[in-house]
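Every protein chain except one is present and positioned as in the full complex.
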Amino acid sequence: MSAQVTETAHGSLGLGVDDLLAMHRTMLTARLIDEAALRQNRMGRAPFVVPVSGHEGCQIGTAWPMRPGIDIWVPYYRDLGVVLVAGMTPEQIFLGLFSKASDPTSGGRQMPSHWSSRGLGIVSHSSPISTQVPHAAGIAYAMKYRNEDGVVASWFGEGATSEGDWHEGLNIASIHRLPVVFICENNEYAISVPQSKQMAVADVASRAEGYGIPGFVVDGNDVLACFRVMKEAHDRARAGEGPTLIECKTYRFLPHTSDDDDKSYRSREEVEERRHHDPIERFATYLVDGGITDRAALQTVHDEVKTQVESAIKAAWDAPDPDPATATRHVFAEDDP
Amino acid sequence: MSAQVTETAHGSLGLGVDDLLAMHRTMLTARLIDEAALRQNRMGRAPFVVPVSGHEGCQIGTAWPMRPGIDIWVPYYRDLGVVLVAGMTPEQIFLGLFSKASDPTSGGRQMPSHWSSRGLGIVSHSSPISTQVPHAAGIAYAMKYRNEDGVVASWFGEGATSEGDWHEGLNIASIHRLPVVFICENNEYAISVPQSKQMAVADVASRAEGYGIPGFVVDGNDVLACFRVMKEAHDRARAGEGPTLIECKTYRFLPHTSDDDDKSYRSREEVEERRHHDPIERFATYLVDGGITDRAALQTVHDEVKTQVESAIKAAWDAPDPDPATATRHVFAEDDP
Amino acid sequence: MTEKNLVTAIHDTLHDEMAADDRVVLIGQDVGARGGVFKVSEGFMAEFGEQRVIDAPLAESGIVGVAIGMALHGLLPVAEIEFADFIHPAFDQILSEASRMRYRTNGDWGCPMVIRAPCGGGIHGALYHSQSIEAFYAHIPGVKVVMPSTPADAAGLLHTAIADPDPVLFLEHKKCYRLIKGDVPDVPQPTPIGQADVKREGTDLTVVSYGYELHRCLDAAARLEQDEGIHAEVVDVRSLAPLDTETILVSVRKTARAMVVYEDNRTYGAGAEIAATIAERAMFDLDAPIVRIGGPDIPAMPFAGALEHYYMEPEPDHILVAMRDLAHF
Partner (left out) sequence: MTEKNLVTAIHDTLHDEMAADDRVVLIGQDVGARGGVFKVSEGFMAEFGEQRVIDAPLAESGIVGVAIGMALHGLLPVAEIEFADFIHPAFDQILSEASRMRYRTNGDWGCPMVIRAPCGGGIHGALYHSQSIEAFYAHIPGVKVVMPSTPADAAGLLHTAIADPDPVLFLEHKKCYRLIKGDVPDVPQPTPIGQADVKREGTDLTVVSYGYELHRCLDAAARLEQDEGIHAEVVDVRSLAPLDTETILVSVRKTARAMVVYEDNRTYGAGAEIAATIAERAMFDLDAPIVRIGGPDIPAMPFAGALEHYYMEPEPDHILVAMRDLAHF
């Protein structure tokens, strides 16, 4: 059931010019936050950073059809782009990066990039990989049970597909034809482990057949292709046709985290080559070539986002740290104030 | 990659008359042990019985290409037929059923039908379902690492395929192209849970594609068809071509165990209908119609096996019980005498 | 009040909770047409439908993980693990997910859910249908662990557990299921989680226990009182986590002799925490060393009758002997 999906003109997708520019701006916001976060890391102000660079196309593309306030987001740590679409602000991101008391994900308890916000419908995830996949199925079960119109989407890396929980979650979701979309951001590595040592197949999407659900491979660096395949999966989910497995082929430009040194496991030439498929630059070219915007306007966007990121950093940095006296709170509901 | 495999004449399989008769005798032995065990249960002498009836075709068929002394068996509790092929004797089976001190599987520690015998190359399994699947992969890894010619086969029910361990085991085995064959005895129920609530697909074998290995569906009530598909898988494993997933469609004629009452979850009509596809009767008809034996000779075999089972019961029943003073032994090797 | 056995009390309470609130759903293996292997959900599928009584695939981590998702989105799932021995594939979902959801989100999300698991030995279940699992789970901050030993407590604690905003592991000792009978209130009486219960008053020594062993202790206490005039106080822990240290300490300070009895493997078992707590906080109130009786440190009860008996009920009755010795120390 897996099929190749290639670039498509935005018109047929129902995306207007405003949508396209907003998508581009969000991708750029993710990228500039990433770069700023790494600068903060080098300055000694952010002990731990999880880079997103390279994944912006598949993240913004697959997140865009989701409806904030109705649908539920079940992301993983690399999904800075996803949570921006869900409504998290750059300042909130940096509150998390600096583990401030008002960090919306955990009040500075979890590592940065462990997204969560009940208000935004973003479900908290932990560090153990793939545990969120059955959660997504369970939320979708509750939606169906309650006759809601919602859709759940869960994102994960290709490494995550090796865990038992991944299998169990997909199996249960497909048995009940639940309104959930599973999105694999396949960047070919799980930290240092290459895909060839992670699985014996070329495509994660080839696993869909074993669950009786549609599986698609899409170019993850093509934001519009990602949008299209997600839009269709989202529609199927709402129509009661059950889950879809989407595999976005992409690449991470930077080390796994700020603690990683990727030189031991992949060549600089490989990384350099992949940078030529930058999803942001590709989308910018599409927008300019299609006459939707021009380079000068894009530069203005760049400058605006940069300013926004800088002021987010400043505001977040000045926010108060968590009070150690709160460390024992919220183990149980009755500990809550 | 999944394909239908249907009945084949034995000639093309390299099976001689002796093989056929021995296969038939083994199937019958499994059946008569089963029936005798349930009688012992009703007599109050065997507190727990796991029936095999209905599975003899797929068990003897898939076990037959294995080479005792070279290959390693990783069965599950329903595999009475498999362990008979591996070399376990009826008396040993009843020593286990009566949990005697000389029970080869565990000295009366495990429930009956939790097969094990290091001498026979049968790996001990536990009650938790599917945990043995990664073991099979690990043994196959060791065989390959040590340049042995061996093959590992692991059997399990269709319910077992839902566990994370099943997925993880198949994935690792396929990554390393290990010499292991995975055999699903699909009897449509996991205790009471029907296949439709276990998975969203018609065939477990459809999962093979997601691991990049061949998957086959075979009529589990056709012992020769099971033999053929297993023989080919075994050959592929020895040739370094990696794992195969075989799904045998079969049915269990009796309740899940002697503790189960299957009337709550399947109709008597359904069970009655399935009994018409009895693998033993079918094979007997093949042998008689093909002029390999006649009904009188088969009756003689039946009587011989019955006598053998009766004397096995007697010998086993008279064997000594475990000594309570041994209960603390073998937690660690240094506790061993 | 109606007299019921323990398993009927659980069946009836679960039934009433499901009838009262359609957010309560049951998920587990064989809970549907089969009504559960111990018949706890007998008749439920017919009454509440397949949407609420969910026959799950053979995947404990998935069952707990899906229940977490349900709990996050407005349902009150009760996940049944067929035997407690099979809960371990879900250890990570319980430890890393259910128990930490509230803490790691600084109180933003929570997981109101119950995991039911029939545990314990003495029912000829061998190594994998006999285990005690409470020590592993009671050590996880963020999960509550209870084990009722009477029908009334089973009803009261299940009622409370379903209403609790946090995950509760609800352990049911299989040997008590049909053996233990008692009056159960006809209208639900919530039993608070985190409260031990003095099941028998006495003055000469304190015996702290729970589950099936509690009944063995009560039995020994009755015999000792009748035959030898020894008055043992028997405290039913009921809630392993949070542990009600106060009730235990009050009793121990009164009797000045303490004994802890549990079925699980002795070393690093739950009784260690109870004994340690007494040692730290009431040592100078004691007239004798603390006595701790746990199961042998072997995987679990073997199948063969003689071996199982060795584990479950060593002879002469070591509980009674230890109680007598402690009283006379």
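Each chain gets a letter, A, B and C, in the order it is written, and its residues are counted from 1.
Everything below uses one rule, namely that a contact is a pair of C-beta atoms (placed from the backbone, for glycine too) under 8 Å apart; a residue touches a chain by one contact, two chains touch by 3 or more.
Computed from a prediction, not measured in an experiment: that's the story for all the values here.
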Of A:75, A:104 or A:159, the one touching the omitted chain in the full complex: A:159
Candidates B:171, B:187, B:221 or B:250 - the one touching the absent chain: B:171
Option touching the unshown chain, where C:53, C:286 or C:319 are the choices: C:286
Touch list for chain A against the chain that is not drawn: 47-48, 99-100, 106-112, 114, 126-130, 159-160, 162-165, 190-193, 197-199, 259, 264-265, 321-324, 326-328, 331
Residues of chain C in contact with the chain not shown: 61, 85, 88-89, 91-92, 95-96, 99-100, 103-104, 127-128, 135-136, 138-139, 141-142, 241, 243, 265, 267-273, 275-276, 278-281, 283-284, 286, 289-292, 297-299
Footprint left on chain B by the chain that the document does not show: 72, 104-107, 109-110, 114, 116-118, 123-124, 126, 128, 131, 133-143, 145-146, 164-165, 168-169, 171-172, 175, 329-333, 336
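Just so it is clear, only the chains that are shown with their structure count from here on.
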Where chain B and chain C are represented by their mean Cα positions, the distance between them in whole Å: 37
Rounded Å distance, chain A centre to chain B centre (Cα mean): 45
Chain A-chain C separation of Cα centroids, rounded to whole Å: 41
Multi-chain contact sites of chain B, meaning residues that touch two or more partners: 162-165, 197-199
Two or more partner chains touched - positions in chain C: 56-57, 59, 61-62, 89
